[in-house]
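Only one protein chain is missing; all other protein chains are in place.
Labels for the chains are A, B and C, by order of writing; each one numbers its residues from 1.
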Amino acid sequence: MVNLTETQSRKDDHIRICLDEKVQVNQITNGLEKYQFTHVCLPELDYQEIDINTTFLNRQLNTPLLISSMTGGTENAQLINQRLARIAQKYGLPMGIGSGRVIIEKPEIASTFQVRDNAPDIMLLANLGAVQLNYGYNWQECLKLVEILEADALILHFNPLQECIQPEGDTNFKDLLTKIEQVCDKLPIPVIAKEVGNGISVKMAEKLINAGIQAIDVAGMGGTSWAMVESERAKNPLQKELGKTFANWGIPTADCVRDIRQQYSEIPLIASGGIRNGLEVAKMLALGADVVGLAYPFLKTAMTSEEAIEELVKLIIAEIKTVLFCTGNKNINSLKTSQNLTINN
Amino acid sequence: MVNLTETQSRKDDHIRICLDEKVQVNQITNGLEKYQFTHVCLPELDYQEIDINTTFLNRQLNTPLLISSMTGGTENAQLINQRLARIAQKYGLPMGIGSGRVIIEKPEIASTFQVRDNAPDIMLLANLGAVQLNYGYNWQECLKLVEILEADALILHFNPLQECIQPEGDTNFKDLLTKIEQVCDKLPIPVIAKEVGNGISVKMAEKLINAGIQAIDVAGMGGTSWAMVESERAKNPLQKELGKTFANWGIPTADCVRDIRQQYSEIPLIASGGIRNGLEVAKMLALGADVVGLAYPFLKTAMTSEEAIEELVKLIIAEIKTVLFCTGNKNINSLKTSQNLTINN
Amino acid sequence: MVNLTETQSRKDDHIRICLDEKVQVNQITNGLEKYQFTHVCLPELDYQEIDINTTFLNRQLNTPLLISSMTGGTENAQLINQRLARIAQKYGLPMGIGSGRVIIEKPEIASTFQVRDNAPDIMLLANLGAVQLNYGYNWQECLKLVEILEADALILHFNPLQECIQPEGDTNFKDLLTKIEQVCDKLPIPVIAKEVGNGISVKMAEKLINAGIQAIDVAGMGGTSWAMVESERAKNPLQKELGKTFANWGIPTADCVRDIRQQYSEIPLIASGGIRNGLEVAKMLALGADVVGLAYPFLKTAMTSEEAIEELVKLIIAEIKTVLFCTGNKNINSLKTSQNLTINN
Partner (left out) sequence: MVNLTETQSRKDDHIRICLDEKVQVNQITNGLEKYQFTHVCLPELDYQEIDINTTFLNRQLNTPLLISSMTGGTENAQLINQRLARIAQKYGLPMGIGSGRVIIEKPEIASTFQVRDNAPDIMLLANLGAVQLNYGYNWQECLKLVEILEADALILHFNPLQECIQPEGDTNFKDLLTKIEQVCDKLPIPVIAKEVGNGISVKMAEKLINAGIQAIDVAGMGGTSWAMVESERAKNPLQKELGKTFANWGIPTADCVRDIRQQYSEIPLIASGGIRNGLEVAKMLALGADVVGLAYPFLKTAMTSEEAIEELVKLIIAEIKTVLFCTGNKNINSLKTSQNLTINN
């Protein structure tokens, strides 16, 4: 694996740059700061009996926590994926793998994406840029990717801003909807639409649902900013500046979740983008998310060790349970219907 | 007193840690900053005739100021309690004693809680964690505690968040309400429900009042954060982090008082949690509190000397009187009905 | 003048302390920051013809600027008064003199208050604490004071907060209204009611107007804080702290002016308290003030030289005229009716 393709070296760049604080959205937030839980001084619960199971796309999950799609394609990526996968298996977490375009280009590196051996039972999500459907991929490649990874669902991600800032950007997003419809139609597994940090509006959700998308991951604004990541990568000063201008572009994650859930009471919904602890996870659940995804915090701990990832998962679980306890809710369903979350005034 | 029980050493930890600024709620406040008194340039009063007497649970109090429940169980605690008690006696202040669970466990240390000799005439409040009713205590122990301390009322405190963060946390809060009802029923003295810094909502107040509770101390958010205190004490990194996540959890004291008073015009109501001077005491009275409690400021001065406590009491009294004078109110009743407190816009 | 009476040394303390930035209200403001003039790009005026004359208590004033009541009683005070008086004369500004209680106590120092020689033509305002009517003064002393100073009107100031913080405070404000009524009735000149930095509410204005007061100087919150001044002077720690607690107590000047003018369209109204430049003067005029008073800025410049005072007056006049020009108003009457001042949203 000495000869890295351009795509491979980009993947390593992304990991390195994403670890840097300054590519996090900084002036604005995921939109959660305006929501507050009302404390319940007398929960009438036994903490030991609190249960954070949930159901997502007809799968039972131990905890409503997702390891968001990140990487693959290099040795480093492989190590990260395997560490994450082993913890996902241990805690029953669903997990996304990074965009699999490179697998089709260079099948010999598929192993850097494959985590089924380490996580035989988890809900595994393959990932591909939706725009690739305009650049030589169609439903057959999607199917192949899913099969190679033994995935349970396919995420199609949308990243128009990132593509604008990349020098090598794929910026023809024309007529994608028809092609997405075909993928949804042909694939035997669910297809999930996902942004990468700028959010999905209700209007877009509507189009995607009508095209046959079975779940939405809003991946909203508030955390990792791909405009900033590409700005850091850019050699060209124009692209460097362009990325900075759009550092805080997007719809706050909380707004996406609240708005989509209000319109679509049934659509399986993932909240992600700037979620940093279990208190925020719980707020997103209360706003209507079914599962909550984190990327950056998992990347950071995965660089350290499997134990670090596990500590993070345990902490988040404890935080979610503490919210449930201190709001008097025995399980997540109860939290969702409790109307315990209120807006600051 | 060489062999400290686990509970005893925890008590000394609490005192040490509570003296540290950083366990005070910092990002948000007790909720008072949005309220403002309207100045009265011509009071038509003689300051000398201003009277801050009040009535609470059928007792006449010289001043509507409470020394909140804090400590007991160790030599250090005993010194603090005695100093506070002598000032309480001198100024006619009601005073709470720290949770008395340890007294039942280890009767030989009861003396560290007993302050009647130093304060024969004050309204004295015994204190016990409500959750102990699920851990081997029932109304008989409550009665015993009250008798040992010669208390005039019993505070049952609710601290679900703190229990979540303690490694040794008592987190079974199930079926407490029935047991509380029994305590209220059997005890010959009033029972007061109190939080420890996260506040009591109207909904909870309703349940507690229906169970027979005769007064409420909201002990809301804005001052000492028990999540932070337990975070400081924790050896385990997960608990350290967990505490920090919930550092600012809770209902602001002012919101609790306003909401409960609006719903229950008659319930004896104590405002506490983050009150730091007599101007804030007066705002709480105007919002509907009958008595206002402080813990941290009394702890801090008690560590210094009896004189320091007395200086604090005198200052708070002067501040309350100054508010009364500069709003043209002769007494607290007049303040409460004056509608002089308004919300900033 | 070697043997300073207690009142005299207090006067010198006040001057010294008032020059210190830290006795200015700091966390909140005079309330003007929320008002904004709408720029007029095409004024259709000749700046040279702009006129800032005004009428106050039937006197024609060149400029709607008042040198607020400050001092007297010591050599230093005399120097300040004389410098201010000469500029007042030169620019036709009305001027207040410090509280004249000491004159009655110690007639030999009357000269430190007398400025008629230096300012034969100005509108001169004598000053007395209203509360003195409860401490041995009545309308006869008021009249005497006015005669000694050759004043055109008498200001009765109200300072309940300041009196609370002074060790020697005169805090019996009972039944003052009847005595004020008598003063208004007996005196051949107008009586003006004035606060000292905490503001006059509409409710108080109503009482004062009903008692016969002919003009109001709101002297609202936003500038010199007498709570802080007395805190600085205090030797006693309780009073030091008490003053700090009330550092920002009061009704913002802008709110007083807006509210009183809304209720009383005709009452002669002075805005003062925290006004620091001619743009603020103009905003106060637009809010309904007839004259705008400054104390601290005049004190500061008066300590330097007569020229410094003059520079200040010229700057303020230029600022007022610039506002008139850039809002397309030829004179102050036009500004008041132009509705050019709007509230930020």
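Please note the rule applied: a contact is a pair of C-beta atoms (placed from the backbone, for glycine too) under 8 Å apart; a residue touches a chain by one contact, two chains touch by 3 or more.
Please read all numbers here as calculations on a predicted model, not as lab measurements.
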Contacts of the hidden chain among displayed chains: A, C
Selected residue (touches chain absent from view) among A:Glu141, A:Glu195 or A:Glu232: A:Glu195
Omitted-chain contact residue, chosen from A:Ile17, A:Leu79 or A:Leu176: A:Leu176
Option touching the unshown chain, where A:Gly92, A:Pro160 or A:Gly212 are the choices: A:Pro160
Missing-partner contacts on chain A, residue numbers: 130, 158, 160-161, 163-165, 169, 171-177, 193, 195, 198-201, 203-204, 207-208, 221, 237-238, 241-242, 245-246, 249-251
Interface with the undisplayed chain - residues on chain C: 37-48, 277-279, 311, 314-315, 318-319, 321-322, 325-326
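The rule is simple: only the chains that are shown with their structure count from here on.
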Pairwise touch network: line, ring, star, complete, or other: line
Rigid-body rotation angle, chain C and chain A, from Cα fit (steps of 5°): 180
Distance from the mean Cα position of chain C to that of chain B, given in whole angstrom: 45
